[in-house]
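Here's a structure for you.
The complex appears here minus one protein chain, its other protein chains still in place.
All chains are identified by letter, namely A and B, in their written order; residue positions are counted from 1 within each chain.
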Amino acid sequence: MAAARGLVRVIGCSGVLPLCRQLPVWGRAARQPPSLPLTPCRAFSNNKIQVELDESSGIATMKFKSPPVNSLSLDFLTEFCISLEKLENDRACRAVIFTSAVPRVFSSGLDITEMCGKSTEHYATFWRAVQEMWLRLYSSNMMTVAAINGSSPAGGCLIALTCDYRIMVENPKFVIGLNETQLGIVAPFWFKDTFVNTVGHRIAERSLQLGSLHSASEAHKFGLVDELVPEEKLQEKTMAVVAQWLAIPDHARQLTKSMMRKAVLDRLVAHREEDIQNFVSFVSKESIQKSLRIYMEMLKKKKS
Amino acid sequence: MAAARGLVRVIGCSGVLPLCRQLPVWGRAARQPPSLPLTPCRAFSNNKIQVELDESSGIATMKFKSPPVNSLSLDFLTEFCISLEKLENDRACRAVIFTSAVPRVFSSGLDITEMCGKSTEHYATFWRAVQEMWLRLYSSNMMTVAAINGSSPAGGCLIALTCDYRIMVENPKFVIGLNETQLGIVAPFWFKDTFVNTVGHRIAERSLQLGSLHSASEAHKFGLVDELVPEEKLQEKTMAVVAQWLAIPDHARQLTKSMMRKAVLDRLVAHREEDIQNFVSFVSKESIQKSLRIYMEMLKKKKS
Partner (left out) sequence: MAAARGLVRVIGCSGVLPLCRQLPVWGRAARQPPSLPLTPCRAFSNNKIQVELDESSGIATMKFKSPPVNSLSLDFLTEFCISLEKLENDRACRAVIFTSAVPRVFSSGLDITEMCGKSTEHYATFWRAVQEMWLRLYSSNMMTVAAINGSSPAGGCLIALTCDYRIMVENPKFVIGLNETQLGIVAPFWFKDTFVNTVGHRIAERSLQLGSLHSASEAHKFGLVDELVPEEKLQEKTMAVVAQWLAIPDHARQLTKSMMRKAVLDRLVAHREEDIQNFVSFVSKESIQKSLRIYMEMLKKKKS
């Protein structure tokens, strides 16, 4: 499927990327680029994600702005998928950078309130949206990079893993990992597949069982993130990485990406409804509901 | 199968493990805990393996005591499986530590006398017992750790690989590896699968073809063992690792483990009889019998 789209949407390109003079700006010190008619920059903003596309470079930025912790609610996921699809269908867009507009958090992962005290229909709708986000992002024809400027547990880590490249700010307070077991829940098989594809079977097995949250520097050591940078260098470094990837002809890069990811994408596509049923029946268990309520109480106390 | 059992046998637990005051003691300086009625420690000992379960911590120890080298005879394997099943069915038991009561050897691997000069029926019975050991251990709901206090070639290495975690004494004389090819025989596909899951395809391919026995420090470098300790710290370190793993809710840890290992477990289950036939016909070859006789002669000379 991804391969087929790759063949259809070939964008010829080679040589060094003509970097636009006025690059999209994001990160903690973010300033909005002025919307002068001469600037080749388009922006559309919804409630939870702000998107900017620099047409001259073909680089978009999706900035998560859903305080306090960019949790992946149904609304967030819906906006994410719509925004991604818009960019995917925009010939002018060749790469997307994902980053956070919220200090110290990239994304805290799935919104637990969507999994607690709701109807089974709601759980099913929510889970389908989580799957949709992953399917679109993992198979995207665009070059994707996570500029991880804060902690990134669980679903936040998944978004990072699903990109082509991960750059993380080397702040000792920022952690990343699939910590589901710590909450008494289990990462689904496609989270696991994405993790194994990134760090290998053994590290995934140990990290997933323990629900480990790794410091940026530890995550870098075993390949969960590709690069560490000081916060003030994040934008510059991310741009350099994107430029390196966009120097490759799009169609060749896209077909190669699709070849690498096809087996794992196909597995979820083949078992999608089953996976939703599994999630719904698991999360509906009283023991799991109790675990999640305890966890939410703990989070509330922590905040106050 | 493993997943199903996981769902049935959920043991709720979270937070820090309440470590019992009187932990099971093992290793070279092992002392038997007194069997006073106040001690929450149960022990059952057969001929070749001594088992202790500390009920307050939920941690059992299986200590191999089959001198001179803890070789995996049919009797040893039968005891191993019975003991493991007892613990698996005991709600009080959450983790098992495997270690040796024999100096300088964890386990020397499959007992070659079981593969030499016997009937095809015997070979089949023996091989089924080897499979059974691996199937039970790799799918165990309990947290399993190998405290490797001596050399661990071939089947000894397999036991270690099949656990959740491997800690090895950093003695330069202790070696570990799947050295089957050095004896003219071939590790079966499920030894290989377990090895690949632990160290990756390339290292497994090279190490298996060469039948390499690695020093503890080399094994640690490429991930065949997770941690090295001086002998006197082995027990303390092992307990700390078990405590870390048991801090995770059992059901989440178990389901995650099962998800990671299912594909490889299913492969043997699907091809079990075929694998037995392969082993029987391979080991019945005159050329293989000759290789094994030569090897046994060599071992005898070495001893005397």
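Criterion: contacts are C-beta pairs under 8 Å (C-beta built on N, C-alpha and C of every residue); 3 or more make two chains touch, one makes a residue touch a chain.
Predicted, not measured: the structure shown is a model, and the values here were computed from it.
Novice: From the list B:173, B:202, B:221 or B:293, which touches the chain that is not on show?
Specialist: B:202
Novice: Please identify, in ascending order, the residues of subunit A that touch the omitted chain?
Specialist: 10, 12, 14, 164-165, 196-200, 223, 226, 244-245, 248-249, 251-253, 255-257, 259-261
Novice: Using the document's contact rule, name the residues of subunit B that touch the chain not shown here.
Specialist: Subunit B touches the missing chain through residues 180-187, 189, 192, 200-202, 204-206, 208-211, 287, 291.
The definition used in the following text is that only the chains that are shown with their structure count from here on.
Novice: Measuring from the mean C-alpha position of subunit A to the mean C-alpha position of subunit B, what distance in angstrom results?
Specialist: A distance of 39 Å separates the two centres.
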